[in-house]
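One protein chain omitted, others in place.
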Amino acid sequence: MNTNKDFLKHINNIYTTLNQNESVISQLREKNMNSVNKYGLPTHRKGNEEWKYSNLNRMTDLNYSENKSTETNLKNINNIINMDDFEVINIINGQLFENKINNQNIKIKNLSSTTLTINDTNKFNSTLDGENEEIAQLNTALCEDPILIEIDNKNSVSKLIVNIININISNDYIINSPKLFIEIHEDAEFELIENHVGEKSSLYTSNSMIEILVNKNSKLSHYRFLEDNDESIHLNTTRIKLMENAHVESNAFSKGTKLSRYDLKIITASENSYSELNGLYFTSKKQHLDNYINIDHIAPHCTSRINYKGILNDESHAIFGGTVLVREGAIKTDSLQSDKNLVLSPKAEIDSKPSLYIFVDDILAGHGATAGNIDENTVYYMQSRGLSLELASKMLISGFAMEIIDKVQNQTLFDSLLENYVNKLPSYTFDF
Amino acid sequence: MNNDKNVISRDTKLEDDNYKWGFDFQFNADNAPIGLSEDIVKLISSKKNEPEWLLDWRLKSLNHFFKNQDNEPEWANIDFPKIDFQKIRYYSSPTDKPNPKSLDEVDPEMLEAFTKLGIPLEEQKKLSGVAVDAIMDSVSVATTYQKQLEDAGVIFCPISEAVHKYPELVQKYMGSVVPYSDNFYATLNSAVFTDGSFIYVPPGVRCPVELMTYFRINELDTGQFERTLIIADKGSYVSYLEGCTAPFRKNNQLHAAVVELVALDDAEIKYSTLQNWFPGDTNGEGGVYNFVTKRGKCQGKNSKISWTQVETGSAITWKYPSVLLQGDNSVGEFYSVALVNNYQQADTGTKMIHIGKNTKSTIIAKGISAGKATNTYRGQVKVLPTAKNARNFTQCDSLLIGDKCGAHTIPYIEVKNPTAQLEHEATTSKVSDDQLFYTQQRGISLEDANYMIINGFCKGIFKELPFEFAIEASQLLRVSLEGTVG
Partner (left out) sequence: MSKNIIEIKNLHASVEDTKIIKGLNLKINVGEKHTIMGPNGSGKSTLANVLAGNPSYTVDSGEIIFMGQDLDEMEPDIRACIGLFLAFQYPVELPGVRMWQFLKSSLDAKREYNGQEPLSTREFDNLLNEYAEKVGISQDFIKRNVNEGFSGGEKKRNEILQLSLLNPKLAILDETDSGLDIDALKVVSQGIDSFSSNENSVLLVTHYQRILNYIQPDFVHVMMDGNIVTSGDKSLALELEEKGYDWLSTK
């Protein structure tokens, strides 16, 4: 068994190997490595409300190897999305591997191709300071190949799949730190499909970070698929900054892994933005999944909606945490936050903590959370129409999931979800 | 129409003299030296002529406190300078005769003082249908209605007296709900607690009157550490009220009480609090730090514990009246109105821990924030694997008055049993301009309209209070809201 200290020593070694050469990113890595060494990793000891229900020991206890394989055979990747309708880039173990983009409106710059400049990164990184960004700092300290994607497509829609792929043939874990900056220029519209996958038997920790700047009058449709394998550790930090009239719809579909945490924060930097964050999580076996979904309302007249749902089976543990913060001055904010959970197994555990922090009076805010099983009366109603217990429960569970899947506007993705998600949801045997 | 007229003011002006309970009574007090030590604990214990086991328990607690004194809880959403526990006086008795045997022995000045507070203790004036135990600083000064209670077999006396008269009950239940090691402030209380109420309701007895304790902190620099223990034996019922005030002081006063309730099979305890400790002045100076551990255990099947609280006082409140739902079919309830104004900070809520089968809990919390105050609702609903068919419904509503205050809602929903059904709802808003305008248009002043709407917002909670308390609560709300609009 390894300790937190061993883990920190290991990442310092990786950092030293990685950051030998001066580059646009080396100072950024250095600064963040210093922060990691200063603050350490988040602990779940009493008092750390942000990590109350997740213990990073599941990550730090593992044996890590410093050598990453160069294996790039993708045949053992289980892919649930039909890629044909989209532009695609593949990032393997943190490095941009394939860029198949034909669309002129999507511009990619990266470190390896030395097109990335310090100016490009300067407009991001606003969120990495301070004590509560340890995981983001860890990503930045170890990022292999930061990538900038710019969308400039007045009056047309660009659709891009970013496959974040993890492969490892060694018997020890590797740590990958993919990093993306995305800028959507004014009046643009962008569909981003972020697809986290891993080779079936690979052992890895994927700690990715995505920062998105949504400029004035632009729209982002964000789809996130967490399909990393059962043994993986998945950490992701996503920061989306919204400028005037920006519109974001984010749909996250997550399956659990050994330990996964999705840390999303929306920052309403300017007036009149709209954000809708939908999520569906499904955990089984001994998986642990932590959703940490936050909205920081800074500017007035912004609307936000959070709508997450969880289905928990077996001995899994899921968490919904999150904060809607309405700061002084953010008048006329309209915010609703909801988390609903279906607990199907006597050994599953859900911890839901949807918090509201309100510092101004002229707003509307509300939240709701539920946890429970399928209602007995509902099942009886369906049975009285001739449906078997199993079919009734299956319909109710997929009905529960459909509320989120219905929000998906993209037909290809919708179809993929119906085929690969809904049909694989469990049915439930009742003891009533 | 200019809507600005209806805009609710930024800075509230609550004058000091609005706190009408701010009298300072001059008594010949018997004060222990300031500071915390083994000697002080021994002194308190010897003043009360306590048995050996209790002194041992106190010393064990003190030991635990010293060992953990750097672990003061930090997770709450409150901000205050570090308390120097060596600068507090842990014992103050307002008279040379700490335990009066009857009202005749009570200092007439003291009776007058309580009359001034609206709590007459003399037999001819006493509140009808309410037995009162009055506690000034750390000592119980009088208990009314003793005869009726004796006839019913109900024990209602200061805990210091119960230690001598009913040692087996006290020893059996004290610390059984809140162990001395439970949390920082409870540990401190266990070491230095001075007095408080003890209630025992025998099997099958419905307590004939409401029982009430009136708490008051009077002495300067005195911490108040009462300890209340209520035991409702099988099939019994008791309704208990506590009222709390403290005089206007420029310094902060510490109040760290522990309340333990035990309900056996089919028993019901209703516990109501009207808390109006001095909240500090408009600049945020002074006021009581209220760090209280209140917990009830539904130990028996079909038992019920209900907490109702209306709180407008204290500079800082840190308090989570909780229920351990251990018996099958037991019920826990929490109804709360918390109003904060000026620089008050409250981090309060409840915990419902579902352990037994078919246990139910209901939480209705209303928070009102004005001035530069912050109000945090923090509520945990935990369903353990054994709690088959547990049910919870939680509703938290917050009202904000002005744009310098804060209202926060932090639920913790923790479920380990798939047969549980939990529902949490919360809203945050202000009194709408439309509501105020509509009411004003019917000829009601802005201030009255505001009070009327906020009173309506709290009504569901007030109705849970015994009638006389409900009226008092409503008046308290009015006084506390003065100056928040206009």
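Here are a few things to note about the model shown:
A and B are the chain letters, set down in written order, and residue numbers restart from 1 in every chain.
Simple rule for what comes next: a residue touches a chain if its C-beta (ideal position, glycine included) is under 8 Å from a C-beta of that chain, and two chains touch if they have at least 3 such contacts.
Quick caveat, the model's predicted, so the values are computed rather than measured.
The chain we do not see here touches A in the full complex. Interface note for the absent chain: among A:Q20, A:N73, A:N171 or A:S384, the touching residue is A:S384.
Seen from subunit A, the chain kept out of the figure touches residues 375-378, 380-389, 391-392, 395-396, 398-403, 432.
We adopt the following convention: only the chains that are shown with their structure count from here on.
Averaged C-alpha coordinates put the centre of subunit A at 43 Å from the centre of subunit B. By the touch rule above, subunit A contacts subunit B in their complex via residues 46-47, 49, 328-329, 331, 341, 343-373, 375, 431.
The touching residues of subunit B, when paired with subunit A in their complex, are 8, 73-75, 385, 398, 400-430.
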